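One protein chain is absent from this view; the other protein chains keep their places.
Order of writing sets the chain letters: A and B. Residues in each chain are counted from 1.
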Amino acid sequence: MRDVAARRGAIMRNPAFWGVIAIAALLAINVIKDPSYLSIGYNGETGRLSGNLVDILRAAAPILMIAVGMCLVVATSGIDLSVGSIMVVAGAVSMELLSGMDGSTGNAALTLAVALGIATALGAVNGILVSVVGLQPFISTLVMMLAGRGIAKVITGGQNTTADNDSFAWLANGYVAGIPVVFLLAMAIVALVWLLVRRSALGLMLEAIGMDSRASRLAGVKRRNLQLTVYSVSGLLAGVAGVFATASVMTVDVSRTGYQLELDAILAVVIGGTSLAGGKFSIGGAVIGGLLIATLDKTVVFLGIPASATPAFKAIVIVVLCLLQSERVRSLFRHRRALRAQSQKEAVAA
Amino acid sequence: MRSNARIARAFAAAGALTLALTACGGGDDDTSASGDGGDEVVTVGFVAVGPEGGWRQANEANVQDTFTEEAGFELKYAPATNLDQRSQIDAFTSFVDEGVDVILLSATEGAGWEDSLRRAQEAEIPVILVDRGIEPDDTDLYVTRIAPDNYEVSTSVAEWAVAAFPDGGNYFVLEGPAGVSVVNERNQGWDDAVGSAANLVKIGAQTANWSTEEAKSVFETVLRANNNDIQIVFAQNDEMGLGAAIAVEEAGLTPGVDVQIATIDGTKPALEALSEGRLSFVAEYNPLFGETLLDVVGQVLDGEEVEPYIVVPSETFDSPEAATAALPTRKY
Partner (left out) sequence: MTGAPPIVEMTGISISFPGVKALDAVDFRLFPGEVHTLMGENGAGKSTLIKALTGVYKIDEGQILVAGVERRFGGTADAQAAGIATVYQEVNLCANLSIGENVMLGHEVRGPFGINWKATHRAAAGVLATLGLEQLDLRRPLATLSLAIQQLVAISRAMVTEPKVLILDEPTSSLDANEVANLFTVIRKLRDQGVAILFVTHFLDQVYAISDRITVLRNGGFVGEYPTRELDRTTLISKMIGKDFATLRSLGSERQTHHYEPRGEPLLKAEDLGRKGSSEPTDLELHQGEVLGLAGLLGSGRTELARLLYGADRPDSGTVWLRGKKTDIHNPTAALSHRIAFSSENRRDEGIIRDLTVRENLVLAVQAKRGWFRPLSRKEQDALTRKYLAELNVRPADPERPIKFLSGGNQQKVLLGRWLATEPDLLILDEPTRGIDVGAKAEIQAAVAALAAKGVAVVFISSELEEVVRLSDRIIVMKDHRKLAELENGPHVTAETIVAVIADEGDDEEGDSE
């Protein structure tokens, strides 16, 4: 009995649990609007699964990428505001290169390599500013956030460049075994990062820096190298997200691609239970956070919420979620319930 | 670097102006630094939108190409940072403080310009609205607005829809960001014209923030929510229309057949898509009105009266053939 209660308490204290509940609640609302919401169709002709859930998974892919990168950065008690801008740079590089080449798979691979290389390099610049120069992460990545979009505009000459390459587009729009490639890739990358972090000692080192950088320095933890690694990985993942986002329409929109997505990434990380103060982090939590944000975006459209009310709707969902995650708010509820129960008992006794 | 040079040039210009004024001595006290001298450089501050899409690109390039040094102008181009109104207001204010001769304003957002415009008025700097209007539309605050008429353009789209679907159909609107004057005007024009055709049913409207990517994501969900039962999409710009076309294709439908998409702007990619049949109707929103603007600026600086609203004529393209014919000469 007690054991069950304790375990339930532990689950309730896990912020990611409330993220799952929120996703379930949103899906339930959609089902109320349309009972067939969750149904997944199979198109024999194209061999694809289709349905709202599949759409959500696809929409989640870019957010998952930047959320996971952000999660690692946040663990070191840093922040990366530049992910949205690195996305647009990767997208601009891709589109600009592809628009001047024929649509071969080789060109797609080459483009991918160049775009991700540049994204990683921009991430490394963040890392150097933070670790070697010693600037505040907020400032360094803010600079990169502003510069990144500028770089993208320079790359495309201010245009929204469009290109054609089926292999490249397949990354975002293709299907393998009926499942969107983009989601498979995203999950594979998440799994890879998870293995890298949790099967090596990287995770422990990152948490140590995030919790107490002085103590970890004296314990021989190499803060600089780790920060450089983490910001580079975040840049690389943002590059992947940028490729996903632009490949889906084969257009880079220099002012909109990745615009303000850093906020979504931060939100996903926090929803997943990683404190912005750094330290303990949860990649699984960030994934749930990312899925929640994608579900929320899709729900807003599915319910046909008027454009002007959309931000308010999203804000309300997220505030309610954060309140539920707060230990204090929950204990307040418990306390009130207990009080009520007690007063009832007393009333009975009297 | 470049801005330093620009500032240096501004100072040089200001110095020259002062010299010229002192040289005039106690002549007539006509204070307007009008362009009738011929040799004098007219400083034009252009509070612009910046990268937003093909249309804006063409429009702003056209303005920049018109107000050249050879034509006797110094154009100060100030694009907004990420479409942020704050950065526009800052640019506007510094133009007023610098004392430019005339300000061209393409506002990213309609509301919130009263104070800035009043400051310009106090400094006796005429303001000409380029393309985008302000809200509330107080014509006392600016000299004139030069733009293609959003209302008329979207009315022409609506008229096409009414004519193309005599038996009616369901339609969906992909809007720009909520609260922008263009969006409101384009909605108004469409609603007024379609309202008369009772058999066209509005399924809904969502913003896709002018973006192809977002439009694709939004419309794929809209199709699902309505079991693909949508016949017409009114996309308020070309980019969103192209995104909708991709969503339609991915849903296994054929754009132009199952779902007809109409867009506004008339950029090259949209006309190409129209000539391929992926879009069904493109209403031009003519960006190339630099010449008109040049005339108006001259008139304003000479103190002539101008109309508060000058409409730039726009074309429409309703068939692949029309698009194919227009493509070779398309500049944007």
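Criterion: contacts are C-beta pairs under 8 Å (C-beta built on N, C-alpha and C of every residue); 3 or more make two chains touch, one makes a residue touch a chain.
Note that the coordinates shown come from a computational prediction; the quantities given were computed from them, not determined experimentally.
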item: For the chain not depicted, the shown chains it touches; value: A
item: Which of A:D55, A:D80, A:E96 or A:E207 contacts the chain that the document leaves out; value: A:E207
item: Residue among A:G117, A:G174 or A:G279 touching the omitted chain; value: A:G279
item: Among A:A219, A:L263 or A:V329, the residue in touch with the chain that has been omitted; value: A:A219
item: Chain not shown, touching residues in chain A; value: 199-202, 204-205, 207-208, 211-212, 214-222, 226, 279-280
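The working rule: only the chains that are shown with their structure count from here on.
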item: Centroid distance [mean C-alpha coordinates] between chain B and chain A, Å; value: 34
item: Chain A-touching residues of chain B, taken from the complex the two chains share; value: 50-54, 57, 81-83, 175, 177-179, 204-207, 209-214, 216-218, 220-222, 224-225, 239, 242-243, 246, 250-252, 269
item: Residue ranges of chain A touching chain B (in the complex, touch as defined); value: 33-34, 43, 46, 50-52, 55, 59, 146, 149, 153, 158-160, 162, 173, 245-246, 248-249, 251, 253-257, 259, 297-298, 301-302, 304, 306-308, 310
